[in-house]
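So that we are looking at the same thing, I have put the structure below in structure tokens.
Note that one protein chain is taken out, while the other chains of the complex remain in position.
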């Protein structure tokens, strides 16, 4: 069953485990004729890869991409585009102690019970390494969207209780890449970095919020009633490891508002129908309305901590899970390109589907 | 394209507009052999229908259901089960003034632009009336889940700033249906009702939060990596009209926690592996872990208010949208059965899909 | 599971049993803006309906269509279009004797075993009455294709051993509707009619071949590698009741040819690349090449005969199945609009999907 596929028009299917030969993705439905910029794909891979700063895991993975199909003389051919990312730097023996142990708040127990077997090395299929394949596919999607003037920019809005106080409109989003934490507000970035440093020293982890802004989205993307634009964005984000919540536009803060305050008044500007406010977050009735799309993705503190924890083995016997290995104290900086990738995959899918709307 | 379908194993397809002949749903993949209890379906329809209390719209719709196929001598046959709910009490002329007007924060503008045409009577396809079909299908799903010991109970957790302070474990969820607002905490219910009354008198609307609890879910439901259980729950909830946010387990509150605090410690109890806390919300790695599944759904204040509002017509000319008709000041009470229905549809889909997991 | 749906872009889902309330179809993905000609739909229903001539069953069914959704002021809105055809003239007691009996070469035994229950009245879901829904949906598809200059014409090529000797190019296909058997060769038609009369008097049934021609199909329809145009045509045809074989272009006769004879030579005519022969049947590599698409569909003699037959009941006990009721001695005349409908559904699906091919 296509459990490992996403998208109806631009369909990606990912495969691979964290400690097998590699991770890959097949894109079926990539339009033909795109001049594929490999450097742009590599750039996104760099943004996601481990070991990129002191804030992230110190594992080194180069994440070299190999195009196995679907590109000819630099252009997409309309046939399935397969990208493969070989695993390297594997230390399987690091994981031998996990064969019989269920790490707290990991997928060990549920995978073992559901499938009756699991690749216990580093999480196997449930490892966030799978998101490397998403980022590669998303980098292709982004290039398609660029041809339509659609841009996607995410940043770290919050780490623990430290958050950016400014709205996204008040920020210079080009600064996002200027610091290791990927927060476009330099002062807040410094505080976040300090907090992550503290947390790492405490051998603990911490969560946060990624905010994502999509600009240039034309009116009409999204397919009610089930495949509403924000419903698919929600699913796509919630399918990322460690995500516990999603909100679009006013989101949970809409609870404190009255309808008369929340409604976005229409007006006309240069022949274009716009809204004066954007509590809707750029989506009305499940369809983009031409305003900026913005949404938040909540990441829990990651489950792998450098402390001993109580747990059980497969027989239910008490065990101690030791904290060891090289892991992220906070995934937020590396989550930014993943959120962008998933947003790009949602938008490119609807952008293609929208071609079939009218006679 | 199956934009109006949900579910891969238990697939529902809804059709119908608010002011056409009726609303319906086709269920493809309903297992054969279910003794269908029509009263249980009718009960859910009653919980959703307008005019059920002074807190909701005063429109009267009986929402009689007709089974058009798939049931023989009281049992499901495994063929498509179509349920049709004729519309009644239609007053199309009430909507003539909307032909050329885009109501703020409704789907009028986006539908008109996307499709080049729209049934402007009462929202047409974008009307929340479509959820009647979901509730009918969900009532079938619930009956299947009951055979497996799975129960779904939702309630109103918050209206405006008034919220239930107790956790769901501290509440008697059987009290949910004891008041019009569907809040199992009687005192809070009274406050919510008073607030809704106030808001209605102010010709305004207000939003809130529905909390949903699924008990008896076996380990193993959910299909990583994209069709994670909570990702599908998120999509399903976000596809309901007026929903702006979703969180599962600790959700957004996980941001304030450290990993060492957030992790759910495993232990063994009577041969069953359990977790001492449940910040995960019953889902780990996208798969149910046997604990209660609980999540929140944020509803914005509905867009239809009884006040005049500035807007534009299709040509961009300024118009005044008058506030008239019979509408809900707060959809939360009626949203409870809709949330339950969508949760049931997600769970029954995964419950069937899980049959294919192991050799 | 979407077992009762066909098409990825223009998705139809049929529901209904032969002796329940009615038969219906939901079309999801019908483009907005089509001026729907109801008379054209009714005409196709007339071509399929029973009792239209002495060659078919004498059951009278009017097959009135009801549009339940998706059309507003005569035009499609892009929302699901539901068409319902109430059943009438039901005589369920005619079928009481079948409750415990498996009719030879019908679906009684397989449905009963697979589902553990079946609506035994007149075949229930397995009845060819379900094709009424396909014809209705196909009539919508045809109208869309007409806007693109695509036409679909089928006719009866063979009944028993009597076949049209001329190629389709030598025939005037406008004569197809001029006789009850739907054969555009008037002399052959007379022979076919005589044969069917004979077969009916013998209380027996007979099969035959429908040939279908699609003209005006642009280059580019069909989606390799699995969704090849002729593969989908094959599936669509084989999903029609009583079909046992399918061939496209040279089909089975290609076995007697050498490659040098079979290959279709390209040439250029008025700037268009054409083929001198068309053994390919208008499809190369699974994609339409602009030439006529033509294919054959083999229908077995229908299983319901007016003779007593040996069979067993559900317990395996020998029983006699009596030949009674009102049935077709030969379904070929009524199969013509069904073949056309399924061809239209395949083509419209690919026509829409092709919009997503190129950047």
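For reference, chains read A, B and C in written order, and residue numbers begin at 1 within each chain.
Operating definition for what follows: a residue touches a chain if its C-beta (ideal position, glycine included) is under 8 Å from a C-beta of that chain, and two chains touch if they have at least 3 such contacts.
Since the structure is predicted, the reported quantities are computational estimates derived from the model, not experimental observations.
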From A:38, A:96, A:117 or A:194, residue that would touch the chain that is not displayed: A:117
Candidates C:130, C:193 or C:340 - the one touching the absent chain: C:130
Residues belonging to chain A that touch the chain removed from view: 1-5, 8-11, 13-17, 20-24, 26, 28-29, 32-33, 66-70, 72, 75-82, 84, 114-119, 124-125
Touch residues of chain C, complete complex, unshown partner: 1-6, 8, 14, 102, 104-107, 109-111, 113-116, 125-126, 130, 158, 160-161, 199, 202, 204-209, 219-220, 222-228, 230-239, 244-252, 254-268, 271-273, 275, 279-281, 284-289, 298-305, 307, 309-312, 316-318, 353-354, 356-358
Contact set of chain B toward the excluded chain (per top definition): 8-9, 29, 31-34, 76, 78, 144, 147, 352-353, 355-359
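Following the convention adopted for this analysis, only the chains that are shown with their structure count from here on.
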Separation of chain B from chain C, taking each centre as the mean of its C-alpha atoms, in whole Å: 39
Geometric centre distance via CA averages, chain B-chain A, whole Å: 26
Approximate Å spacing (C-alpha centroids) for the pair chain A, chain C: 46
Chain A, residues touching no fewer than two other chains: 8, 353, 356-358
